[in-house]
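Following: one structure in structure tokens, then a few remarks.
The complex appears here without one of its protein chains, the remainder shown in place.
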């Protein structure tokens, strides 16, 4: 990590006034390509001074017209229609994989073997086995690796983790996580898409939404020991572009009960069949001294109940606006009450990764590394297995 | 108050096991007649042991069929079609005036002069002058007198007053009170009714809804010094029962800015033209150490923000469920979280009045007496005057 | 059911002006004794005209001092310290069983065999087997029987059922039910009590809170087919009154995933270890055309999202104040926005039962009968079995 110039902390980097550059090669120009590129364009002036300046070297994608347009839009210096060629570009130190799920493993492994640091969108692999292969192959190279579980970078979520670490919550009894969306319900008329096909997506709501919930469960409560689950596919056939019908072979929804290794009891659920839930991720922790609730549709807020609050006549869930200078990452933004949005999670996430790269820090636990990505995949697999077999499945992390 | 049997406190009465009776004569059998009668039927077993048993002696009203039905429904021992006759009934110690606004003054004064304690629905009189006459005439007799500002008896409101009295809030800067309903809007097709005629109602939203807000402002913050106001009548003519059109000569809405004698700044507003607001009373206090919000449509809740809350990362408005055994009047009800309703305010209110009667205690400040009723009327008059004259009007209490 | 005087409907009874009496014998004077007695004292004037007047004949309990006090408080004509003797009282037509769980079976069965209609608190029996015995024994007698699943009688819940029955919701995909309380957490210092002992309570949070959720799931979605579950006991020993420690052998919490017979996926969970949740029952339904949310701590409200709402720019969850004259049971109460409380569920419930008794109507589906009580118990047993065995358990209704 010679790029870091010998700085031992982001504070050092900021103090020195010397800001290194990290050349980025981006795979994908759709939703995640947009979100990541936008973040990289904001880091230099908003995380100021930044740990490093992301230099937008190249963007890759199969559709040349689209990738050229993206290159122009975000200001990448060049473009590739073959990610393998991009990985030979010496200007690139960080490979950012925003491709679909079936394009996570091979490019990420190849990038690492080419000496590039790797940021991969979630879920890491389509299965625990694929994820393990990625973790192992990338791990052997020594590059920094990160899975884009961006919700760890919501200030409110990071604040919960800080409360957990402080010990103020005491023993955690319950974790309740649901992630609900609606965009493949009948009134949307959604056709067959890659996210509904197992070979491309790995799983359905489980890997797309559930993986986030599982990562948050692990981040905030601890390792998951065992799982009892069911899955559902409500609409089994959808029209393909060519007019034929295709079979949906992933879950539209799953629901599970889990036991954490520390004895906490959890429920984890996700669905794309919840009318009115646009991005309805909601988590709740019930602990010995406090309860905490987070709702992604109001991501600047937390609800916190403390059992010891005084005066007791006014005990109640506190509705916290997470927007003060002392809240995580808020020193970079605006005065209190001037809210930030969903996209800001990527600014924090990629900034953290840049800091890890130039200052040789561990990605986890602030961010999720490939080990975290693998462990989330083990839980996803356990959900599928438990649903299939109708029994409790132990999570085996290897 | 010989009825009290020499008890010096409700605790004494409860301890002794002797529960006196107070004979009640009720005027009115509509909305308020129902609410008050219901409360009196619940006091004996719910405010247990009660300070006194309300004995339902008689109910009065002009429509004999209706008053007989009400007698039967609530179990009154007898009925009258003439309240003057009812006031000669020796079994009655408490006259409960639930008649329309133009039937507040004469019966209440006559009752007091007949030696009956008086509970009168709000607003006390139709004007400050009428209210003053009532206060003076009733005051001379020495009977207990109360105006049914029942929202003082919402546990959450009583809790706010206790917080104010505790000194924990520090200086109060702001009071914000609105009371919004919708039931005379165009889509209701409301015809001309007594509440829309000045000679019968005195005023419109002002006396009906605004008087509550004004009383709460006085109860929670202090005396109102001066007023700047505007009023509005959005629909000026409405159909009478006989097919002709009648002129609405009261306000459909008012809005005002007030200065409290202690320097706090207030806004007071009421309207019957607020779509979707069924019983939308909302008050907010901003003080040196705390802010407090109450919403009548969620009357079991309070929102309280303390500037000193720790840990500061979790400061926020506390959503308080006012339903613990240590909250006002809750020892009489249910376990925490088992909510009570609007009607319970009357149980608390009349129970308090019975306690004042049998144990010779002051009605105010826990409840509102005729002095409070008069002072609210002075503010109502100031609102009308300020709106008419387009200038700040001082409230003169005499 | 000769008592009904030949009326064929409550409307008939109301129209006739003739209101029959139903003599009630109450077992228990604590929490449920208070709630039921209060309801019976309010039915005559609030459900006016009532289907029948509950005549408070007798109350029974083992502690003579306490039962005498309760007799006096609620105005029962007599008291018994032995429920068997009470069942020989000819004035009684309805036996109301508000005793602890281990006193549900024998008295209810005996009452039915003595020709009394039976209202039994939930859960019906401590196990499915005991519940089945009760259903069978009581069923043979032909008396009206009801389990006090009072949340069916929250107007908002009844409104949901009406929406389900209307077909407007379309296919139901998800049901999510949690019931959270906090009163046995460490900071309460709760000792060993009957609710924490299996022989007396049957189960813990499961039978106490979970049974409600299970009944609502059945009431609103349909029969439950199979269950995957886990249970937890966080505090395994608690002090007895005599200073020794007793072992808690019931669940402090359970969490489960269920499949409904109609294909819907559900999560059902209850805990007494959820800080800040006083009476935190929350249910959510996601259906083809709508989603609906109910929260018991705000029992006068519903949240409803319709996928077809226009204009689409203003689609969103509607926060419904269930307080209009056209909402279930509201014609009996107050003007819109004048909220009712938890206790009112019992007024509706017992009024319904009286109507069923005097007009010979079926208790279910508006209320829950012993068949419903038994089926809820089958699900409770399936939860325990699934947790014990670590596998999916089919619900077998016999």
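Lettered A, B and C in written order, each chain numbered from 1.
We take it that contacts are C-beta pairs under 8 Å (C-beta built on N, C-alpha and C of every residue); 3 or more make two chains touch, one makes a residue touch a chain.
Keep in mind that what you see is a predicted model, and the values were worked out from it rather than measured.
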Report summary line: Sole touch to the unshown chain from B:103, B:229, B:283 or B:350: residue B:229
**Report entry** Touching the absent chain when the full complex is considered, from B:237, B:261, B:288 or B:331
**Finding:** B:288
Report task. From the listed residues A:165, A:297, A:331 or A:388, report the one that touches the chain absent from this view. Result -> A:297
Query raised in the report: Contacts of chain A with the missing chain: which residues?
Result: 31, 35, 37-38, 41-42, 44-46, 48, 73-75, 181, 183, 277-280, 296-300, 321, 323, 333-344
Query - chain B residues that touch the omitted chain in the full complex - result: 171, 173-174, 176, 178, 180, 185-187, 228-230, 232, 234, 253, 255-259, 263, 265-267, 269, 271, 273-277, 286-291, 305, 307-308, 315-317, 386, 390-392
Query raised in the report: At which residues does chain C meet the chain that is not included here?
Result: 159, 162-163, 166, 168, 302-304, 306, 309, 311-321, 324, 326-327
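One rule holds in what follows: only the chains that are shown with their structure count from here on.
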Report task. Going by C-alpha centroids, which chain is farthest from chain B? Tell me that one. Result -> A
Query raised in the report: By C-alpha centroids, what is the most central chain here?
Result: C
Report task. Averaging only over C-alpha atoms, locate the centres of chain A and chain B and give their separation in whole Å. Result -> 55
Report task. Report the inter-chain centroid distance for chain B and chain C in whole angstrom, where each centroid is the mean of the CA atoms. Result -> 35
Query - Per-residue overlap in chain C, given as positions that touch at least 2 other chains - result: 277
